[in-house]
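Read through the structure below, which is laid out as structure tokens, and then see the notes.
Note that one protein chain of the assembly has been removed; the remaining protein chains are unaltered in position.
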Amino acid sequence: MNMTQLPIIKDVYGFLGPDLMACVTGLLLILMFVPLNSAFLVWVERKVAGHIQLRPGPMEVGPHGILQSLIDAVKLMCKEMITPDLADKYLFWIAPCTVVIPAIVCFVVIPFSPIMQVRELNVGILLIFAFSSISGLSILMGGWASNNKYSLIGAVRAVAQSIAYEIPLLLSTMSVIIMSNSLKMSEIVAAQSPVWNFVWQPVAAIIFIICTTAETNRAPFDLVEAESELVSGFHTEYTGMRDALFFMAEYTAMFIGSSMAVVLFFGGWYGPFFSGIFWFVLKAYLLVFVTVWIRWTFPRLRFDQLMNFAWKVLIPISLLNLLVTAIVIKVL
Amino acid sequence: MLTIKTIDDININERLYQLNLGPQHPSTHGVLHFLLTLDGEVVVKAEMLIGYTHRGHEKMAENRIYEQFYPNTARMDYLSGMIFNTGYCETVEKLCGIEVPKRAQYVRVITSELNRVASHLLGIMDFVMGIGAYTPFLYGWDDREQILDLLETISGSRLTYNYSRFGGVRVDVDQAFCDGARRFVDRLRGRFKLYKDLITDNIIFIKRTIGVGVISKDVALDYGVTGPTLRGSGVKYDVRKNEPYSSYQDFKFEIPTKEEGDCMARYLVRMAEMEQSLNIIEQALDNLPEGPVRADVPRFITPPAGDCYHSFESARGAVGYYIVSDGTRIPYRIKVRAPSFSNLFVMNKILPGHFVADLVAIFGSIDVTVPEIDR
Amino acid sequence: MNTSYGFKEYVKDIFTGSKSLVIGMGVTLKRLFQPIVTVQYPRQKPIMTPHFRGHIEAILFDDNKSHHCVACGLCARTCPSHVIKVQGEKTKAGDKKYGKKYFIDFTKCSLCGLCVDVCPEKTLKFSNEYELAFFSRWDGVMDLMQRLEERK
Partner (left out) sequence: MLTEGQKKLLEELKNSLAKSVSEAKISESDYARTGYHLEFKSSQTGSRRVAKEMKRKQFNLETVTAVDFIDSFEIVYLYFNYYQDNIRVIVRIRVPKNEPPFTISAVYPEAIWLEREVYDFFGIRFKEHPDLRRILNPDDAVYFPLLKNFGKTKITDEIDDMIC
């Protein structure tokens, strides 16, 4: 049955037009997908960590503990949200709210398949970079407002880190954009129909993955919440659902970073036999698995080494890569 | 007009702030309190506040007979309880002039070395976890678990063994234990490659540890540092070689030393020491003499009046028991020289100028146990 | 940190570093597919070794179908935590004393095993029980003689 034949929907449809209708349904889907996805990723993380460490991970709730993170979410919702006495109350309250905004907004432009994209923007990549920078702001707000020295150190580290790593991130993205000549997500994917960009741009891809790991504050770049130094960094003072929101934002950012990498380097929805969405989600989750795998293998860098790594290794290499790409494209 | 301030014009005290690292903090194993004065993230001054787990073992000793003080010794350093127990027994035996059967001495060596390996594994893995790698930590615990299982089969306990007794050991070892120990030696030898791949060669680990927390030879000697920390600074001192006790003179083993004195050197010394311990265990198992495991000692010991100092090597350094006896069943005074106490104090000297993140690494590489410091 | 850090070292560091990281990731990936080593405790129960030190227990001897305790009180005296109380009784005048009640406050016991060592009649042993959680502190106070009766 065609949806538009129902009278009420027909009215709304006629009034708002097909475009906005798609936006509303898409946003609702995103709002459903974001928490479930992060719950699933928490479970994946714990499972992978467990099996790497030769233990089973969560096993109690549901088959192989798959419902564990949902139960955890229920527990977190029941917990009291403590605001420290000397904290800046408003900023302390706003920070976890703002941190989820980029997590939701960025999904709007991600092309899961040729048809499954909420909104096609011709500056899609720019939008994602712009909004994901907000998370740095909210981390700073949360850390500052907590009025805790550990939180403050964590927040300051977060800002320095996100500034440093955004440069090689953008530079490595730049070389792909030069190749595909567009900022539109779907066109970038379409440009790699026979051969993935990864084949032409392996260096940029590796730099991109390293930088997204750093941008999302994952180990070995998790200095923001380095638990052996800073207890838990910027969210030391957060409890209950506010803490969970930070977690949700982190895991969603991880997924967004992986999907970006899939779009830019790993051929988006292209793949044999199955539909586009299957391949896209599979590739994204594989990349998420790689970040989880990295986290449970390596030690953490020290802060000055982290900065050195960004400025002395990643930025020169990505600049060089960009230069070579530009020359090659010009010459060919 | 813009006046440019030089570094000297800035009042440094305005920029400093204090940070309480501990007493409850994930990386101060146990309850240790660092009061740090920081400039940004760089430590300017560090002060260690200890005593949160002070239980008054030395006072307790003055109110109980020699046998009753025995379980306390393992509670001081819970990670090398076997060594502490054995050392206490040896001190009292020295004081009373009790001759311990050869087999008991060998069994003590085997169990002590197993305990040392367990303690080193935990120390190294805690250090690595402080740097941020969580997985090697659990691999190390997997190996350590084998030792604990092994020691449980003879002593019946996993941490506070209470296995040695005055004049020998409580239970004789059986064939199953010897086989298990041999299996463990083979297993751990095979695992060193894993640790090399995962930790020693890792570029992040190398960058985090080389040149960090350098304890020079002179500083180490002045501050009374002992154990792997001292050997990491290039001093060849091991009580097992210098003053052999409990038949350590019968075994061939090396004292690994490193000249650098940084975190990496201490880590490598511990790794090499584990290999040497495995050698000792193997030799002791090969030459395990027959005979009784316990000398004939009275039920309650009454040492002659006098005093006695006995030094032995725990996993953290040279421990000393100084016992003053007044000829009764109750010791007049027992003083424990805790190696961690001196090893920790040296951090006062070397911390300034390092990052907070380095503090965790240095603290992990020195490997102290807080209950031993606090006693 | 290192002042003499030339371009050669810089390039070399990048390559050896990446190689070491890849090796490390290989190690963990291999472990990912290995069987787990932990014991799933409430479902799988470990078997205790014969020397396991639980709380103490009176031994049931075959010759008199009971324990050999003579209530000498050595165990009570040697206990570092003073948690043992023994009460003896004589069956009839002039007969040997035997232990009627033997209380141990297990919550304060430090499991040193000195009482087992010191017992002249060798009537004490360690039990093999390890699930020793109680709902109240008084549940930790147990009468060994009564437990012996129950075991008979």
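Letters A, B and C name the chains as they come in the text, with residue numbers starting at 1 for each one.
Everything below uses one rule, namely that contacts are C-beta pairs under 8 Å (C-beta built on N, C-alpha and C of every residue); 3 or more make two chains touch, one makes a residue touch a chain.
Only a predicted model underlies this, so the values are computations on that prediction, with no experimental measurement involved.
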Touching the absent chain in the whole complex: find that residue among B:137, B:166, B:223 or B:251. B:223
It is residues of chain B that touch the chain not shown, namely 50-51, 54, 56, 58-59, 62-65, 68, 94-95, 97, 221-224, 237, 242-243, 306-311, 318, 320, 322, 324, 328-330, 332-333, 335, 337, 341-342, 345, 349, 374-375
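Following the convention adopted for this analysis, only the chains that are shown with their structure count from here on.
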So, what's the distance in Å between the C-alpha centres of chain C and chain A? 48
Hey, how far is the Cα centre of chain A from the one of chain B, in Å? 44
Whole-angstrom distance, CA centroid of chain B to CA centroid of chain C, is 23
Among all residues of chain B, which ones touch two or more of the remaining chains? 135, 139, 142, 198, 202, 204
Touching two or more other chains, which residues of chain A qualify? 52-55, 296-298
What does chain C use to touch chain A in their complex? 10, 14, 21, 24-25, 27-29, 31-38, 40
Chain B contacts chain A in the complex at 17, 19, 25-27, 41, 128-135, 138-139, 142, 198, 202, 204-205, 207-208, 355-360
So in the complex, the part of chain B that touches chain C is made up of which residues? 64-65, 67-72, 135, 139, 142, 152-157, 160, 162, 165, 170-171, 194, 197-198, 201-204, 211, 299-300
